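First the structure, which I've put down as structure tokens, then a few questions once you've had a look.
Every protein chain of the complex appears in place save one, which is left out.
As written, the chains take the letters A, B and C, and residue 1 is the first residue of each chain.
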Amino acid sequence: MASLTDYGPAMEIQWCPGCGNFGILTAMRRALVALGLEPHQVLMVSGIGQAGKFPHYLHSHVFNGLHGRTLPVATAAKIANHELTVIAVGGDGDGYGEGGNHFINAMTRNVNFTYMVHNNQVYALTKGQASPTSDPGFVTKTTPEGAWAPLRPLALAVACDCSFVARSFSADIDHLANIIQLGIQHKGFAFIEVLQPCVSFNHVNTYEWYQKRVYKLEKDYDPTNRVAAFSKALEWGERIPLGVVYRNDRPVYEEQLGALRTSPLVKQGLDPQQFEELLEELTVQPLKPHR
Amino acid sequence: MASLTDYGPAMEIQWCPGCGNFGILTAMRRALVALGLEPHQVLMVSGIGQAGKFPHYLHSHVFNGLHGRTLPVATAAKIANHELTVIAVGGDGDGYGEGGNHFINAMTRNVNFTYMVHNNQVYALTKGQASPTSDPGFVTKTTPEGAWAPLRPLALAVACDCSFVARSFSADIDHLANIIQLGIQHKGFAFIEVLQPCVSFNHVNTYEWYQKRVYKLEKDYDPTNRVAAFSKALEWGERIPLGVVYRNDRPVYEEQLGALRTSPLVKQGLDPQQFEELLEELTVQPLKPHR
Amino acid sequence: MPAEINLMVGGEAGQGVQTIGFILAKTLSRAGLFVFADQDYESRIRGGHNFYRVRASDSEVQALTEEMDILIAIDQNTIEFHHSEIREQGVIIFDQDKVRAEGKKANLLGIPLERLSQEKTSNKLMANSVAIGAAIAVGGYEFALLEQTLKEHFAHLGKDIIDGNVKAARAGYDHARQQSPGLVRPRIKALNQATDMMLLNGNESLALGAMAAGCKFMAGYPMTPTTSIIEYMADKGRKFNIVVIQPEDEIAAINMAVGAGFAGVRAMTATSGDGFALMTEGYGLAGMTETPVVIVLGQRSGPAVGLPTRTEQGELGFAIYGGSGEFPRAVLAPCTIEDAFHTAVRAFNLAEKYQIPVVILTDEYLATSYQTVKKFDLSQVKIDRGQLISDEEASRLNGYKRHQFTESGISPRLMPMRGKALVVTDSDEHDETGHTIDDAVMRNRMMLKRLKKSDGLNSEFAKPRLYLKPDAEMTLVGWGSSFGAINEAAQMVEKEGLRVNVMQFNEIWPFPAQAVTSALSSTKRSVVIENNATGQLRRLIRAETGILASGGILKFDGRPFSPKQIATQLSKEAA
Partner (left out) sequence: MPAEINLMVGGEAGQGVQTIGFILAKTLSRAGLFVFADQDYESRIRGGHNFYRVRASDSEVQALTEEMDILIAIDQNTIEFHHSEIREQGVIIFDQDKVRAEGKKANLLGIPLERLSQEKTSNKLMANSVAIGAAIAVGGYEFALLEQTLKEHFAHLGKDIIDGNVKAARAGYDHARQQSPGLVRPRIKALNQATDMMLLNGNESLALGAMAAGCKFMAGYPMTPTTSIIEYMADKGRKFNIVVIQPEDEIAAINMAVGAGFAGVRAMTATSGDGFALMTEGYGLAGMTETPVVIVLGQRSGPAVGLPTRTEQGELGFAIYGGSGEFPRAVLAPCTIEDAFHTAVRAFNLAEKYQIPVVILTDEYLATSYQTVKKFDLSQVKIDRGQLISDEEASRLNGYKRHQFTESGISPRLMPMRGKALVVTDSDEHDETGHTIDDAVMRNRMMLKRLKKSDGLNSEFAKPRLYLKPDAEMTLVGWGSSFGAINEAAQMVEKEGLRVNVMQFNEIWPFPAQAVTSALSSTKRSVVIENNATGQLRRLIRAETGILASGGILKFDGRPFSPKQIATQLSKEAA
């Protein structure tokens, strides 16, 4: 059984002191340990951004790829080896900006892995530009007159019939660790948005700002009602809901793939000779007389 | 005043006989005439696909660009010259597949132009592959086991708070011409999805298939209720609603741009010398003693 | 001298031109002939003008020719556009009720195609088969050959359709023999009745190569001319546990291929120029993370959307220099349809051995041309996965460095979840363990490590194919799909007394500079023949060897070279 120390950082952590990302790291380590997963069973995939550094800070397999391209890599890695527990992580710019097309398509496709977005409502690694989730009026160097209209990722998720849609807050480690566990356990694509204060570049959406607004979904909230979930997913401003906003048990993409039925793709042998019959198909049969 | 003949085809039409696109062309020509627009006031922007050929088939300014990249071109052209009536057109593959990221962002940004998607639920120009809106199980050469889960563009639109969301049917030219007029008249980004039978590559979603399912939104339907609109936007299968599904009067992106207040960007003179003050700012003032 | 027969069928898109052409090609293959066939079509589904050419010979053929013996004109345009391409003694077959051919310099074989179809099958839609029957009759072949082909071709459509088409074809066959016996040609006999011949196009060949090489994952967004690779693999791959995904865009496609490659399977994608443009970021990602991936870049006429259904060799420079920063890569360009199979196998082996992205440069012409080739010998396909750590070794691993420094620059590769060691890689510059770094020393070492792999590649790279003749005056240089045309052009000019060498590139990058230098110095003159407007190979040769070829023959109208075009130009060059 892996312990928290097995998930210790694999290199020096380069985030700012006080960054919300630390809480997410702690929660992730706890969740992985609680699920009884060992580092070598886990593949973390990320893009570029402060959040993109995440996988380097705990022991697992790591593919730290391009800005915005986390989901295609994770999708294919999972399909190639569906025994891996695949977790994709990234920032709001990475996931909702550059990666927006992959985001809506991955949710629709429903491959069984977890996607966690560290939403700090800003482009942090590039030193503070507006992100797709920046609140209207948020002043940055690229938006000196204030950011314009935001995307609502959870609403998009519900529109894409994403099979698990949740939100948590990096400062509430217990809640977050629990949500991550639920997400990993969920069969299907699990999207988790984590509110993550950036102490260096977002002086509006601070710890206090979030703290004042977040609340946990009521016990009797029914996450299986899509239209109600949509309404809940739009809630932002004075009150921001945390918890599992939407859930369904749609069929999982890779389960319909005949190719994976016997064993993971990576474990299948390669045999050129098996293709003989395809050559036959293309062979021009010489005329068989009297037929 | 322009007449229908002013909007005649500028080159030989290359669609298949019976293609749903013809109805859309007729409806567009009617709508433009009804609105009193002259060809030189209209810029049609398209990408690649059968639908992408559309702008060549009626007289207007034409920018026929890359597959999937219609919306950024249209957005910028409108900002550069907001006196133009800009209409972007494209297929479902073009708009929801390759162009998915631009789609959600253009809706969120809300620049004042019209976007019409010819949704034939298939990649037609490339001879019949699944599109993001292909119905589950739709067999094509890339999906021999049938297409997987579809995107729901109207639901995405409502999730993006798109300021005008409508659907029409290419065989109902009156309805479509009216919806196009409403879309062009609407202040803000107007998204119109047109159900467009492809007689060559979609033998499932045929004229009859659509005809049997489409119905017009009830008179008392309230398109300003976002959550109700979401629910309506999800309706697909036995019954498919036509009409304005959602509408709001969010502020228009370019109206907040100070740069456009006096005149369209294209009409503004260029004067290098006006930038003298910026040079001053960077100039190292020699020390002024006794200050 | 080899004997041959050339047929063309023309008509609008949607009139069945391709089907007719393919059935003719197959029937003539079945007669034991060597066949080469290609279509010319527009980016539309109905209307316009398409045509299909079939060349059949008693000797191997690898290109088309311009002069036709038989023209099947499905519509009037076909006659107007192509009558001048008919050889003396050639025959035009057409529906006498629909098409006018008077005054054309050819033998006219007007047949009431639709009427015959209606008469014999109560369905006028089988008129095309009537025409096919007539063509086979004029060619001098037995009907049984065609009957067999029709039966195969329509097998999946049921007995009525099969019988109808056979009947219609028979009617056309009989009509031609009875009404115009004088037009029936002496049949060309197979010289050495080849057995085990396949008739397939470049895309099928390439896809078969990829599958035989063990490709388990293909992600591809449809784009002419490589769409049918995706489609073929999606269809046939089902039986062989190959996953084929059509993702949202080309960016997803390449990143998926990289993800699958990282996880440990052989993975690929296929596209054409504009799609490749979108993939260049992922191309560099593969280079940086040392992930094997195969990218098929099927060139078509650019720039931008260009002529989407037409051919070009316009992206050699893009494949070699594309991508941000500098990383090792291999660029291969199959020269023939058969080659496409072997090149695909080679691409996967190189990709895994050197842990790099490999680009296969094909083009619309190679992709869609059909040829009879000897059935591939699958027992000869060797799969070399390079330094892939076995399960047994993996279980004994004590720590693992994905990007370990080695003499060759190649680090032993571990699949995630084989053993307990962790596999870490990064698109940022990294150290041996795969974690991000920022210091100059490590950066330098890592760059050199990666680039070192080019040396290995270079040393095992195939030389360009050389066909050297003593006392040749000129070397013809080409790359990729133009091989057949160049080779035949060489034979043509030789007949006119010009002795030429041929040097054709398949493995282009890393550039085999030494071999090229010595080859080019064997003749006074060299002419680089390319299907593009700027002479990309010619410039590359100069960049890598300093040698400026004395001439260049360029063609960029979207159509492939014909041997004759090249030969004519060469004669001018030589004059």
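Here is the rule we use: contacts are C-beta pairs under 8 Å (C-beta built on N, C-alpha and C of every residue); 3 or more make two chains touch, one makes a residue touch a chain.
Keep in mind that what you see is a predicted model, and the values were worked out from it rather than measured.
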Inquiry  = Given the contact rule set out at the top, which of the displayed chains would the hidden chain touch in the full complex?
reply    = A, B, C
Sole residue of A:26, A:126, A:181 or A:274 that reaches the chain not shown, by the stated touch rule = A:126
Key: Absent-chain contact - pick from C:5, C:305, C:367 or C:516   = C:305
Note = Out of C:273, C:292, C:334 or C:480, the sole contact with the unshown chain comes from C:273
Note = Among C:89, C:195 or C:324, contact with the omitted chain is made only by C:324
Task = With the full complex in mind, choose from B:43, B:89, B:116 or B:149 the residue touching the hidden chain.
result = B:43
Remark   = Residue list for chain A contacting the dropped chain reads 12, 14-17, 48, 50, 66-68, 97-98, 100, 123-127, 129-130, 132, 141-145, 200-201
Request  = Using the touch rule from the top, list residues of chain C that touch the missing partner.
outcome  = 42-43, 48, 251, 272-274, 276-278, 280-281, 283-285, 287-289, 301-310, 312, 314-315, 317-318, 320-327, 426-429, 438, 440-441, 443-444, 447-448, 451, 532-534, 539-540, 542-544, 546-548, 556-559
Ask   = Which residue numbers on chain B touch the omitted chain?
value = 10-11, 38-41, 43, 45, 48, 53, 56, 59-66, 69, 71-77, 79-81, 83-84, 101-102, 105, 257-260, 262, 265-266, 268, 270-276, 278-279, 282-289, 291
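Criterion: only the chains that are shown with their structure count from here on.
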Of A-C and B-C, pair with higher C-beta contact tally = A-C
Key: Length of the line joining the C-alpha centres of chain A and chain B, rounded to whole Å   = 30
Request  = Measure off the straight-line distance from the CA centroid of chain A to the CA centroid of chain C, and report it in whole Å.
outcome  = 40
Inquiry  = Two-or-more-chain contact residues of chain C, please, as numbers and ranges.
reply    = 238, 248-249
Query = Of all residues in chain B, which are in touch with two or more distinct other chains?
reply = 100, 132, 145
